[in-house]
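== subunit A ==
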Amino acid sequence: MNTLFCTLAQSGWPEPMPTGTLFHYLVISAAMFVIGLIGFVTRRNLIIMFLCTELMFQAAGLSLIAFSRFHLNHTGETFVIFVLTVAAAEAALALALVVLLFRRKESLDAERWAELRG
Partner candidate 1 sequence: MSGLAGQLAIMHETLGSLALAAGDAAHAQPRFGTGVGAKFDVPRLFGLIPFIPLLACALCGLCAAMKVKTKLPAAITVGCLLASFGLTIGLYAQVHANPGDFAIIHAFEWINFQWGQSEAQSLTANFSFYADSLTALWMLFVTGLATLIALYASEYMSHDVGQGYCRFFMAFSLFVFSMACLVMGDNLALLFLGWEGVGLCSYLLIGYFYKKPSAVAAAKKAFVVNRIGDLGLSLGVMLAFVQFGSLEYAEIFRKAEPFLALARDGQWQDIPWTVQLIPILLTIGAFGKSAQLPLYVWLPDAMEGPTPVSALIHAATMVTAGVYLVARMFPLFLVSEHALTIVAWGGALTALLAATIGMAQFDIKRIMAYSTVSQLGYMFCGLGVMGVMGGPAHVFTHAFFKAMLFLACGAVMHGFAGQLDLRKLSGLGKMPGWRIVTVAMFVGCINLAGVPFITAGFYSKDTILGDAFANPAMVPIGWILLITAGLTAYYTFRVFFRVFVGPAYYEPGDELHAHDDHSHDHAHANKDHGHDSHGHGHSAWQPHPPGWAINTVLILLTILSFAAIVTVFKADGWLYRMVTNSSAGAGIAADHHHKFFGFDAHAAMKVVSGIVAIAGIAVAFVLHYSGRTSAATSKADSLVPMLGPIPRWAQNKWYVDEFYHFLFVRPLWLLSVVFAAIDKVLVDGLVNVFGWVPKALAKTARPLQNGVLHDYALRMAGGVALLLLIIVLMVNRGDRTSAAASIPPTDNSIGTLPAAPAAVDPIAVSLDPIRAKAQEAVR
Partner candidate 2 sequence: MNWMLLLLLLPLAGAALVAFMPEKSARQVATLVTLLCCVPFLAMVGQFDWARSGVDQFQTTAVWFEPLGLSFRLAADSITMLLVGLTVLLGPICVVASYTAISERQKTYYAWLLVLQTAMTGVFLARDMVLFYVFFEFTLVPMFVLISLYGSTNRKYAAVKFFLYTFTGSILTLAGLAYVALEAARANGFWSFDFEALKTAARGMTFDQQKWVFIALMVGFAVKVPVFPFHTWLPLAHTEAPTAGSVVLAGVLLKLGTYGIFRFALQFTPVAAYEYAPALAVLGVVGIIYAGLICWVQSDIKKLVAYSSVSHLGFCVIGLFALNGVGLSGSVMYMINHGLSTGALFLLIGMIYERYHTREFKKLGGLASQMPVWSTFMVFFAMASVGLPGLNGFISEFMCLLGTFQAGGTTWTEFGMIPGRFGDASLLPGATFGNLGPWFAAFAAVGMVVTAIYILYMVGKIVWGEFKAPGHSAHAHNHAKGHGHDNHHGAAHADHAHGPLPRDLSGREIAVLVPLAVACLWLGLYPSPVLRTLEEPVAMVVTQVRADVLRNAQAALPADPQTADAHTPALLQQAATITEPGRR
């Protein structure tokens, strides 16, 4: 990721804009995404894993807003609203699933669910 953004910076785009603003938003967004990803990969608790995906979703939302602002249209913001909705739906689903799973094994440890393999 880092390399990616270095590349982005090196390529000198967007030139006329003070690099501070959009770039910082994007960096934060990317950081959120990566943190979410790392969390998702490293944590074993299903709820925390789910929260990490939410973090990744919101990272995307953040950059959408930033871009929307940058482009001075509202498309990005509209998008974010939909993203939030979908995230909510996913949350509902996730929680239901987690409850169901918890009932079965009395645990939220993702590693307990590794019967299928090979």
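Note that contacts are C-beta pairs under 8 Å (C-beta built on N, C-alpha and C of every residue); 3 or more make two chains touch, one makes a residue touch a chain; residues count from 1.
For anyone wondering why these and not others, all candidates are chains of the complex that A comes from, given by their letters.
Quantities reported herein were computed from a predicted structural model and do not represent experimental measurements.
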{"item": "Of 1 or 2, the one touching subunit A somewhere in this complex", "value": "1"}
{"item": "Complex contact set, residues of subunit A against candidate 1", "value": "1, 3-4, 7, 11, 16-18, 21, 37, 40-44, 49, 69-72, 110-111, 113-118"}
